[in-house]
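Structure below; questions to follow.
All protein chains of the complex are present and in place, except for one that has been dropped.
Naming follows writing order (A, B and C), and every chain is counted from residue 1.
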Amino acid sequence: MIDIKQFQDVVVHYKTVFFDAFGVLKNHRGVIAGVEKTFEFLDAHGINYFILTNDASRSPEALAEVYQRYGIEHITADQIVSSGMLARDWLSMKVKDGTLAYLGTEQSAHYIQTAGLGTIPIKDVDLTRLEDIRGVVLLDDEGFSWTHDINKVINLLRKKNMPVILANTDVHYPVSKNDVAVAIGGIANLIEQVSGHHFIRFGKPDAQIFLFGYEKACQQKPVARNEILMVGDTLFTDIIGANKFGMDTVLVLSGNTLPEMAQIRIATTGIIPTYICENILI
Amino acid sequence: MIDIKQFQDVVVHYKTVFFDAFGVLKNHRGVIAGVEKTFEFLDAHGINYFILTNDASRSPEALAEVYQRYGIEHITADQIVSSGMLARDWLSMKVKDGTLAYLGTEQSAHYIQTAGLGTIPIKDVDLTRLEDIRGVVLLDDEGFSWTHDINKVINLLRKKNMPVILANTDVHYPVSKNDVAVAIGGIANLIEQVSGHHFIRFGKPDAQIFLFGYEKACQQKPVARNEILMVGDTLFTDIIGANKFGMDTVLVLSGNTLPEMAQIRIATTGIIPTYICENILI
Amino acid sequence: MIDIKQFQDVVVHYKTVFFDAFGVLKNHRGVIAGVEKTFEFLDAHGINYFILTNDASRSPEALAEVYQRYGIEHITADQIVSSGMLARDWLSMKVKDGTLAYLGTEQSAHYIQTAGLGTIPIKDVDLTRLEDIRGVVLLDDEGFSWTHDINKVINLLRKKNMPVILANTDVHYPVSKNDVAVAIGGIANLIEQVSGHHFIRFGKPDAQIFLFGYEKACQQKPVARNEILMVGDTLFTDIIGANKFGMDTVLVLSGNTLPEMAQIRIATTGIIPTYICENILI
Partner (left out) sequence: MIDIKQFQDVVVHYKTVFFDAFGVLKNHRGVIAGVEKTFEFLDAHGINYFILTNDASRSPEALAEVYQRYGIEHITADQIVSSGMLARDWLSMKVKDGTLAYLGTEQSAHYIQTAGLGTIPIKDVDLTRLEDIRGVVLLDDEGFSWTHDINKVINLLRKKNMPVILANTDVHYPVSKNDVAVAIGGIANLIEQVSGHHFIRFGKPDAQIFLFGYEKACQQKPVARNEILMVGDTLFTDIIGANKFGMDTVLVLSGNTLPEMAQIRIATTGIIPTYICENILI
């Protein structure tokens, strides 16, 4: 049994905080009322903060804007680390030129364009002319017809062997108090199973997003890994990933988890957060 | 190394033959030219035959009609065993009344209607009025919008706990010489993963479809399991399933498998057919 | 939410009952005190009963003897259906002669010997002389050195491609109030993963053990599938397997499951027993 602590009492022992977005700063209604006070508190105590999010649906700028719209001026694009940025990073390093076919909204294609590469939605790919296509990027569950385009990706891979990059490993996300939707990570699992191919996957709990955030944090102020606190609502992504990377962790219950349920899950999975807090409100 | 034999030399030692449909009797262009001679041979030698197919897209009558259109009058609805029939069988035994929501074409809903139950496509279900809905049946990959209806099934299961029946476990099927499409079994895997629910699954390699075929065969002429020969093009469904049920097996290469590739797969999986034949032509 | 019923009130509506052994009739201390009254009740009401157990560690006779030692004379070898019997059945049908190598106790090799075949423990197999070895049977987690013999099976399969039969799919079993041990099904998963081979697996929840029990039941008194009640303590083996085969089911909580925990598991897995009872005592 892990005691439930006040977030304020925990966070003061760390130099830098990483926040998951959904279930921590936001819920299905938008930014959680009162989190702006938490950021004022962090600023006042000289604690740096970043948002680590499995999201490739829009640019860091567009992600930051949501917080600013709610009056949280503290969060800028510089403090956002999205799984889409890791995909962009990989494309910059590994693909010199040509065009990437993608599943997602036009907005999500930003992560390919800013890597200096051409983009084409899967639905517009001509399967008889693939010379210029260098890979497939799976960005978002919206912006395309699942019925047509999932099958088209599978047949594209049968015609030309090329890397597939998944820019968000989440399998689902909440859309209202009770409802969820399949995320692009779930669609990727389906395509991987049917095609037999192995994709290059970016997003929590994988180490690379924590490394990316860690390097960003060190640019602002040098910090050791165990001086960083990761705050998340999901044992299988935020908590196990950050723990493995050497960070301390807070599991928050603001994602509608009952305290008893949290204790049961910790006991049955052996994924043990350093702390549990109701939420991050101060 | 398993020698390649003539089908004719193999089949004469059995009383009954079970054929897989796709890759054995049919390919993407339709019924394979010359298979009608095989059925004449079987009739002449008093060998019974049945088709065991992972298919719930249409009724046994409609499935048989395809062969008759090609002049193979020998195959009637009585000789078809489809995974859809197992789903119907289960519904008859376990669901007394009410309505089943389904994913699939209108034609595929036949398997629910002939179990004496009401049907409603997922898209027409009112999520606020679920009293009369007794379960979900996954029948076919066509006839619905994947984008809307996959998410709707997941949220339906979050609102009311009920059984989900999968009437075809295949994850993909061929649509042309080079192209495939995701089958309803692949879609079921996605829904199962996101919902966390466990579905009731019907289709090869599971024992129940072989049992169903075996009982049908015994009604026509008593036969022991090891007097039946299963003919299929897939190690993971036809061959391992029939072998486990006690039957002898033929792997055919008419599903575009090269002989060397077949030998590699047999060696690496340990799934060993009793015989290998190029095809079933005589 | 499923109400908790008295077993007596439920069972009277069925012609035949199938019991899981562990967690229902027995616990780690032996046969549960008072179950003999349940069998007197079943006899008095003309309800047939059988025990369906994932067990290949000893013969049906030896399994029945345990109950008789506790004064339950009602249970004889004829009423036992063990997964080991399915393995024997398969060997009888599919292996004509020769020797089977096995992992397990000498007692468990009974299931191979009564199929009329030779047996050799894995540790005694000469890897340079494999002509006579026709397959490997995985029977029990005891009777061999895991360190030596697990590796030896893997290397045996690299030298000669042959079928591997798993005679009990359970991955663990209880050995005291708090402790468990890895069962042969867990060891099989390890060997399968490292070797890449696919094994022929017998045991709940697979349909074949229910079919075997059903045929045995019909020999004593013809019965429809939905007139049989399966009683078990495990959703993933007893309940989903029997449900799929068309039977009604009772989940009992005598395997140390708290009622609230049972309701949570039913809600999250979608595996819904027809009834829940505390235990089978009358």
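In this text, a residue touches a chain if its C-beta (ideal position, glycine included) is under 8 Å from a C-beta of that chain, and two chains touch if they have at least 3 such contacts.
Predicted, not measured: the structure shown is a model, and the values here were computed from it.
Q: Looking at C:Lys37, C:Arg69 or C:Lys159, which residue reaches the missing chain?
A: C:Lys159
Q: Could you tell which one of A:Val11, A:Leu117, A:Val252 or A:Ile266 touches the chain left off the display?
A: A:Ile266
Q: May I ask which residue of C:Asn189, C:Asn226 or C:Thr269 touches the chain that does not appear here?
A: C:Asn189
Q: Can you name the residues of subunit A that touch the chain not displayed here?
A: 89-90, 93-94, 157, 161-164, 195-201, 206-208, 211, 225-226, 236, 240, 243-246, 266-272
Q: Could you please point out the subunit C residues that touch the chain left off the display?
A: Interface residues of subunit C facing the absent chain: 145-147, 150-151, 154-155, 158-159, 171-172, 178-182, 186-187, 189-190, 193-194.
FYI, only the chains that are shown with their structure count from here on.
Q: I'd like the most central chain, judged by C-alpha centroids against the all-protein C-alpha centroid.
A: B
Q: Give me the C-alpha superposition rotation for subunit A onto subunit C, in degrees, nearest 5.
A: That rotation is 180 degrees, given to the nearest 5.
Q: Could you check if the interface between copies subunit B and subunit C is built from the same residues on both sides, meaning over half shared, or from different ones?
A: same
Q: Rounded to the nearest whole Å, what is the centre-to-centre distance of subunit A and subunit C, using the mean of the C-alpha atoms as each centre?
A: 44
Q: With centres defined as the mean C-alpha position, give me the subunit B-subunit C separation in Å.
A: 28
Q: Which positions in subunit C are in touch with at least two other chains?
A: none
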